[in-house]
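Here the complex is missing one protein chain, while the rest keep their positions.
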Amino acid sequence: MLSKIVRTVANQLILFILIFGLYIIAHGHLTPGGGFQGGAVIVSGVVMLLVAFSSKELKKSLRERFLSIMESTGALILIGLALAGIGTVFAYNFLVGTSIFGRIPPTGPNPGDIWTGGVIPLMNLAVGIKVIAGLSAVVLAMALFVNGEEVEE
Amino acid sequence: MEHIPLNFPFLAAALLAGVAFYIIIFKRNLIKLIMGVALLASAVNLFLVALGYRAGGNAPIYTDVPEGPMVLPVPQALTLTSIVINVAVLALMLTMVVHIYRHTGDIDSEKSRRLKG
Amino acid sequence: MDSLITHSPALIVALPLVAAFAIPLISRAGYRVSNTFNLVIFSLIAFLVAILAVDVHSVGIRVYTFGATAAELALPGGYTVPVRIMFEVDGMSIFMGIIITTVTLAALIYSLHFLKGRTGQARFYSLMMLLYAGMMGLAFTGDMFNLFVFLEIASIAGAGLAAYRTNMADAVEGGFKYIVISAISALLVLFAIGILYAQYNVLSIAALAHYMQYTTLDMMALGLLGGAFVMKLAGVPLHMWAPDTYTVAPAGTTPMILAASYTSMYALYRMTFTLYGVHIDTTAIGWIVIIVGVLSMFIGVMMAVHQTDIKRMMAYHAISQGGYMLLGVGVGLAVLADPVALANYGRDAINGGIFHIINHVFYKALLFMTAEAIFFRIGTRDTNKMGGLARNMKWTAIFYIIGALAISGIPPLNGFASKLLIYETVLKFNPVLSVIAMFVSLVTLASFAKVFYSAFTGPEMPAYKEVREVPKSMIIGMSILAACVIFFGIFPGLVVDTIVAPATNALINQASYINAVMGAVP
Partner (left out) sequence: MRKVVGLILLLVVVAFLVWGVLPPTMHDFGYPPSDMDDYIIENAQEETGSNNVVTSVVFDYRLLDTLGEATILFTAVTGVLLLLRTLKRREESS
């Protein structure tokens, strides 16, 4: 566990990291970024917390069991969205042209519209959830194991 | 920079792969072996992403893009996939090395009977 | 029903993924629930594989384009290059699918009892389903980069499973070796994909084969691909990982990791036959495959003879048997450009090599399972410490005899059928190779007979008086494979005609694979 200054700063900073990561995830279909990148940004925040506090301390608020459930959920949403298109073909982008994220942007350069992309924004979100949970679980489990703590199944 | 001599980015990728092969073949420390694999992965990623470059191209994102050609999007997507895959592989490798260290107290591949060769 | 068949290639890969993702959630309700769920999903998948196999054998290649407006629409309207990922299921793919599905079914049932009372069951089953999905994807895919992705899924899941018993140092080391080899070979494959993509700007195998110019860069890519896949299938001289990994992998998963190796062998054949085909110097490539095969055969069996660890011995035999497959297919590849020799003996040689894959996976899986059964009961794999086990473990002994006779090529078991095909055809190609193959087979018999005498017969060791037969689920798992071994041995002609010959045709007939995607393009 590091000094009080570090812990306080980390506590404040994690909020900004979360917001930035969520922004990258949510705008994946408009600007550079997406689920993987945004997820990795947020996991870097988790690693910061892990350094500032100890793994034992962090485990009180972030359980592996919870992370495992979250990861499975994200993965199931992703494959569920792919399976939902099977009325046409597996992995068909079935939301383009509907009322949910269905607007089609004008061809060529344009300022960008958040309500476009069909299943792509939803998939970005699912992948984001999955990456956050998965990589956090890996980092946390490694820290716990190296420190000789018990790792939940 | 209309024309880069000697395909320099490709050359860099090939040489990086050479360094990685050197580490993988000759280093005995398991952590260094993992670093070699990571370096090889970087070399391949560099090669892939360099394949998609088009002279004077913009990023292939239509949001407020300036006029001009676009670089190829598929190599970027492949590189993204490959990076995530390598992160996963490295995580698993490091976990196993932690275990090997727990069991043998050493991460030298020559000292472990099974890891020789 | 029609739409079920249309979508079955995607579902066969997607359903195990759904199962794998859901198992950690469902196991909260108890392992009994999650195991039942797993078996139900898997029987559904097996049913899909069966109907897809019937369809592919009667109708022909099935293309499935992911995300297009129709599954058969491989090329976007009026365009000459495929853009989307596609699965192409032909005779060879479905042949691998049948092998993988049968072995996984046996392994799942076998593992039920092995895992009782152990930690990490949910994740273990999750990894098994992921390994299955990876192998099936590798067998079905028609896209180079997708092949790399599925290769990685299969290797990571395999490595995680191999290192399952973390309390043993050699288990983790075996897993580590496997993942390092897999990572390196996968990166070599990726480099080769980059080279091919740089020249033709397509990733579909059919389109690459269609546009291929056979430049020197393509040959370099072939070299990288060949090296990578030989490394993955444990061919000599890149076989060093196989004994360590096969030895330590826990019960039930050893056969699956073995099947994963042969899926890499399938990928090697797919590259040489379908991607490059007759336009390159197939005689030279064929001879390289033959030499790797003969070396594997010989060195594998020589290393196996003096092993005292029963699973390690079997692992070396696996390398040696892999050599037979390479020998058979290598002979076919060497005469691929010569229609007369191909019709005369080349086709049968490929038949033999491919038939040997399914035979070997079944009997070697059976043998690995008997070895694990012994280890499960007496806690050692050292043959010198065993003795008189046949008295108390009758079923295991019977299954061991079936497997040992099959691997040594004794009629009427399945090993004999495929080995005979290989001997006959290789004799016409080059008698020396055939003699080596027969010699290796004799040594194999001797080696397995030795283990049988030391482990199962002889005086009963006092320490093992209380040893009981293994639990029912293990016996059921083994008997599935034993039944296949006997059935394939009694009706080899039937099996060759129904599933092996279509696979051989699919390999030889490069044009039909390309036409299924690039049909309209000149």
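The chains carry the letters A, B and C, assigned in the order they are written, with residues numbered from 1 in each.
Rule of thumb we're sticking to: a residue touches a chain if its C-beta (ideal position, glycine included) is under 8 Å from a C-beta of that chain, and two chains touch if they have at least 3 such contacts.
Model, not experiment: these values are computed from the prediction.
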Chain not shown, its touching partners among those shown: A, B, C
Identified contact with the non-displayed chain, of C:S34, C:T102, C:N146 or C:T396: C:N146
Residue numbers in chain A that touch the chain omitted from display: 28-32, 34, 36, 64, 68, 71, 75, 78-79, 82, 91, 93, 96-97, 101-108, 110, 112-113, 116-120, 123-124, 127, 130-131, 134-135, 137-138, 141-142, 144-145, 150-153
Residues from chain C at the interface with the omitted partner, ascending: 17, 20-21, 24, 66-67, 76, 79-85, 117-120, 123-124, 126-127, 130, 133, 137, 145-146, 149-150, 152-153, 156-157, 159-160, 163-164, 166-167, 172, 195, 198-203, 215-217, 220, 223, 379
Residue numbers in chain B that touch the chain omitted from display: 2-4, 6-11, 13-15, 17-18, 21-22, 25-26, 47, 50-56, 59-63, 70, 72-74, 76-78, 80-81, 84-85, 87-89, 91-92, 95-96, 98-99
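As a working rule, only the chains that are shown with their structure count from here on.
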Chain pair with the higher count of C-beta pairs in contact (A-B, A-C): A-C
Where chain B and chain C are represented by their mean Cα positions, the distance between them in whole Å: 28
Chain A and chain C: spacing of chain centres that average the CA atoms, whole Å: 36
Mean-CA-position distance for chain B and chain A (Å): 23
Shared interface positions of chain C, touching two or more other chains: none
Contacting residues of chain C [partner chain A, same complex]: 7, 10-11, 14, 17-18, 21-22, 24-25, 64-71, 119-120, 122-123
Footprint of chain B on chain A - complex, ascending: 30-32, 36, 105, 108-112, 135, 138, 142, 145-146
Complex contacts: residues of chain A adjacent to chain C: 68-69, 71-73, 75-76, 79, 82-83, 85-86, 88-93, 153
